[in-house]
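Shown here: the complex without one of its protein chains, the others still in place.
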Amino acid sequence: MRDFRKSKRLLSRRQTLKGLGAAGVGLGLSSFPAPAVKAQSGGPIRFLNTETGRETLAFFDRIAQEYEELTGTEVIVDSVPLSESFTKITNGIRAGTPYDIGTVGFIGHVLLLADEGHIVPVNELTDAHQWGNKILFPLDGQVFWYPFDYNLSVIYYRKDVYEENGLSVPTTWDEFVANSEASVAGRRRGSLFPIGSNGATNWMSFAFMWAEGVELFDDEWNVLLDNDEMAPKAAAYLDMMARLYETMPPGALQASYADVLSNMVAGTLTHGPYAGRVLEAAHRDNPEVAAQLDIMPYMDSAGEQTAVSHGYDGWIVMNTDNLGPAMEFMRWMTNERMIDFLHTTPVHFQPARLDIYDNERWRDNPMIQQYGHVLEMNRRFITDDSVILTSIDTQGPAPDVRPGKIFESFVLPEMLQNKILRDMDSAEAVAQAAARMREVIA
Amino acid sequence: MTRWLLPGFLFVGALATLILIVGPALYAISLSFYEQQSLTADPIWVGLNNYATVLGSAEFWNALGNGFFYAGVAILLQVVLGIGFALLLHQSFRGRTLLRGLAFLPYLLPTVVAVLTFKWMIDGSLGIVTILVDDLGLPPIYWFETESAAMMSVILVSVWLWTPFVTTTFLAGLQTVPVQLYEAARVDGAGPIRRFFHVTLPMLRPILTVIILLRGVWMFNKFDIIWLTTGGGPLGATEHLPVLAYRQAFTLFDIGNGAATATLSFLVLMVIVTLYFWLFPMDEKK
Partner (left out) sequence: MSQAADAKRLAGRASLYFGALVIAVYSAFPIYWMIASSFRPAREMLTNPSLIPHTITFDNYHNLLAQTDYLRQFANSSIVALSTVLLTMVLSIMIAYGVTRQRMRGKQIIISGMLYAYMFPPLLLAIPLFSMLNSIGLTDTLFSLVISHLTITMPLGVWFLWGFFKTMPFELEEAAMVDGCSRLGAFLRVVLPLSVPGLVTVAIFAFLLSWTDYTFALVMIGSDANKTVPLGLASMVGAFDLRWGDIMAGSTLIALPLFVAFIALSRYFVQGLTAGAVKG
């Protein structure tokens, strides 16, 4: 058991404006004293879940009950959308009622919590397994979270539309744009890549740029975007996106994950970026379309490199007085119930643990069998070192909060909007974005 | 008992006001004088620095201008449309009661629901509006993809949602105008338009004064509709002061600047409302 007094001291030393601010609503604002952490020992384990699908919610209901019957320890699971999870976690800490286990989808948040001593290393759970590329994000050898899935953004396309129009899978930007243009017919548009200031754009629209070899930072965290090597690449990317925009339906500026998803499922798009959830939704609502979907990675202008956009979710174990029981529960769940958990959203929860891909029980799921080709391709993306696996928030030489700030200030989406909505010169849009990045991380 | 009733009421009222409003408000304003330097340091007093930063930023002036435009146009449309609807609903025809009810319904919807419904209707591929427009052979409507279109779309939803307040209030007012006044005007040979401008409007001026005041304050402070519809974008085109303050405080974690922006917004509104009171005194009847 951890030293309770230590965590208490940590907390009170940190009841500061910034800490609160960084944690979101109501965190640090106070000149009011934060209450001390309540002793939680022996109490129920409080688990904050962010996977709100129907099956997943039912899974947590079920295992909470099972675990209580098995061990007598009560587990209470609260569910919120991912976007609210960090606020909830930090508010819990502030209010003296911390969760014992949380779910996060942003490595910057893991770093912040680890840095302040609110979460503990989980090496005892993760060391036993092989993992995919770039997923554990260790700090000095310590792993602070248990990643349960990758959510790689890849490009989905319609095989039937490709066949009808005699198209082949593109390997260069020009081919991709040409395919998008050629497949516009009636209400069906060529593609939809979000361009608004939101997380969807950050995650789904820039992997073309990563494939082209653009990097945001050097090893010293200097901004590279406007140097001689990167600037022309980024500008070329903007020119390509402006052409692609002509093939999109109205609404690219507002589009979030869900809009791309519903458009793909409805069959009103030939191409759209997203993760496995597209197949889950299409399988449920429009199986004919689901049968015609396949994926490709993002490509560069010359047909030499490919990239996929990095995404992930994982569990963290908080440094509460209930640490021991919480860790035991995590050990039980990740060992005994992991496959059941993954099966609640079989295609979208792409395993981060490599042993699962060869697990008979996991493979035995009908969805996984039906869409095995997609999962196999995704498996290659997380194990093949030639595929660039990155995203704005994981750019730079090491895990850090700086790329997180770039992500959250929407510098790159604004660069796209300057090009597409304001018709700004590409080079100027890139220069502006680089200047803004320096401001943001200053 | 009798002697103490009113002071007692006022005492409870003052206490509630102090706890619920004055305290938090002063606290919120005091935040605008502090800055948080790092994750661990205590906030430091920076005097008017945050105000200097905010007033020196282009974002603030952009947001202020947008706020005036948004509130101004939205109120104007609500009032014009609301009066038009009220005049029609004041006529007698079959189904009038039902229509009066229907016309009020939008006002009952939570903003979240109205925004979601609007977004569903204009979805670029699946929305019923998009489909109808396409069936008519017209080019698709880009609701949000230029800076002015985005502003117009936000105003459109706002007007739809809140016009019923004007309609219903004005309609209620219409019913209090004595019929004799219209008859007298008719005898004098005044047509419907003259009757409206010379009888109806002057009689309902006090009502209009209050409607415009309440709606104006509300529109100027209204946060969720813009936040949920455009988030202030594209490129700040629909960002007004409440959205700017929220973004500073809750997404950029800069509570000091957020509080300064909100306080400035409050001051601007206070000046306008004071001017308004001066131009259109509320107690003219006394």
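Should a chain be cited, it is by its letter among A and B, assigned in written order, with residues numbered from 1 in that chain.
The criterion applied here is as follows: contacts are C-beta pairs under 8 Å (C-beta built on N, C-alpha and C of every residue); 3 or more make two chains touch, one makes a residue touch a chain.
Quantities reported herein were computed from a predicted structural model and do not represent experimental measurements.
Shown chains touched by the undisplayed chain in the intact complex: A, B. Within the full complex, the residue among A:Trp210, A:Tyr237, A:Tyr257 or A:Phe381 touching the omitted chain is A:Tyr257.
Residue-wise, the contact with the chain that is not shown comes from A:Asp285, picked out of A:Glu229, A:Glu246 or A:Asp285. Panel shows chain B; residues 1-2, 5-7, 9-10, 12-13, 16-17, 20-21, 23-25, 27-28, 31, 85, 88-89, 91, 93, 95-96, 99, 101-106, 108-114, 116-118, 120-121, 126, 128, 131, 160, 164, 168-169, 171-173, 175-176, 206-207, 209-211, 217, 220-221, 223-224, 241-242, 245-246, 249, 255, 259, 262-263, 265-266, 269-270, 273, 277, 282-283, 285 of it touch the chain omitted from the view. Think of the hidden chain as still there; on chain A it touches residues 25-26, 29-30, 32-35, 52-54, 57-58, 78-84, 88, 91-92, 94-95, 97, 199-200, 256-259, 261-262, 265-267, 277, 281, 284-286.
The rule is short, and it goes like this: only the chains that are shown with their structure count from here on.
Inter-chain centre distance (chain A to chain B, centres taken as mean C-alpha positions): 37 Å.
On chain A, the positions that touch chain B within their shared complex are 13-14, 16-22, 24-25, 28-29, 112, 115-116, 187, 189, 196-198, 249-255, 259, 262-263, 266, 268-269, 408-409, 414, 417-418, 421-422. Remark: chain B residues 31, 34, 36-43, 119, 122-126, 130-131, 134, 140-147, 150, 230-231, 233-235, 249-256 touch chain A in the complex.
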